[in-house]
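One protein chain omitted, others in place.
Then we have chain A:
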Amino acid sequence: MTTAVVPVAADAAGRESAPGRRRPRPRLAPHRRREALFFYLFISPWAIGFLVFLLGPMIFSFYLSFTDWDSFTAPVWVGLDNYITLLTDDPIFLKVMGNTAFYSLISVPLGMVVSLFIANLLNKKVRFRKLFRTLVYLPHLIPIVAVALIFQMVFAPEAGPLNQALALIGIEGPNWLMDARWVKPALILMSLWQAGGGTILLLAGMNGIPKELYEAAEIDGASGFRQFWSVTFPQLTPVIFFNLIMGIIGSFQVFAQVFILTGGGPDNASQMAVPMLFDEAFRFYHMGYGSAIAWILFVVIMIFTAIAFATSGRWVFYESEVRS
């Protein structure tokens, strides 16, 4: 009896459980009740954390965004005032959101191009492949605080290696972090230094592309670039797509780099959403105003995610054998 039942149970294991498929009827109810009890007991760390650290705070934060609150006295209800002020009257908020979008929408796709380019080089049969891979990946391992401190020196106007390199080809480099026009490109350059982090996943994806496709392309006389564009790239789009969404969401929340390197300056040219939220909440104790910023940021992130998902069907190539 049991031997006949086991494969069925194993087959459905872990996925959706078909109710009452395993035990004889009379014992089923108490056993299932016990199992359910254990389920709720086991997930209680998550459930408590969800209520105390996520759902509760989310509701509270939503409420706060309609109030004026300094965290010491009781919150004062102000209706939509925070949102209206932010969107129409705040001297810097729209600029800050513009900066954040500029940073995010340039650094993420550019980083993707860089890591794709490197991954494509490393996908070839080259000597010292492991060494090159490690060197390219290494910057990704450096904690962001250290990266920011390192690049404070890299961007130094005279002694910094960047301007020294530019001087070699006869260009006088700007004072990157003090120049309102160059501070955002500087932050983008810094993010590109860590772009090698994406290559590992792309390499894994490239490994899964059937070799027959390249064989066929070669027979058809496709050039190297053509093979990349018509075989590698379409086959990788699920990975690229996923990384783009995650990257954009992540870079909209950029904080430490801005806080350490520029403090938002000069003239708020590098001020971004989360550093501004931090300043409002923990420097000026405008907790209500800060909550409103957080919710606008949340909505913007959701919109980007939705756009990315909605348009994915047009350019993402899904095939089961792409992923191992």
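Keep this in mind: a contact is a pair of C-beta atoms (placed from the backbone, for glycine too) under 8 Å apart; a residue touches a chain by one contact, two chains touch by 3 or more; residues count from 1.
We take it that contacts and distances are computed from a predicted model.
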Undepicted complex member, UniProt protein name, chosen from "Molybdopterin dehydrogenase FAD-binding protein", "Carbohydrate ABC transporter permease", "Actinorhodin polyketide putative beta-ketoacyl synthase 2" or "Acyl carrier protein AcpXL": "Carbohydrate ABC transporter permease"
Hidden-chain contact residue, picked from the options A:Val96, A:Leu116, A:Leu187 or A:Ala294: A:Ala294
Touching residues on chain A - with respect to the absent chain: 6, 9-10, 13-17, 19, 32, 35-36, 38-40, 42-43, 45-50, 52-54, 56-58, 60-61, 64, 71, 117-118, 121-127, 132, 135-136, 138-146, 148-154, 156, 158-159, 161, 164, 193, 196-198, 200-201, 204, 211, 214-215, 217-219, 224, 227-228, 231-232, 239, 242-243, 246-247, 249-250, 252-253, 255-256, 259-260, 274, 277-278, 281-282, 287, 290-291, 294-295, 297-298, 301-302, 305, 323-324
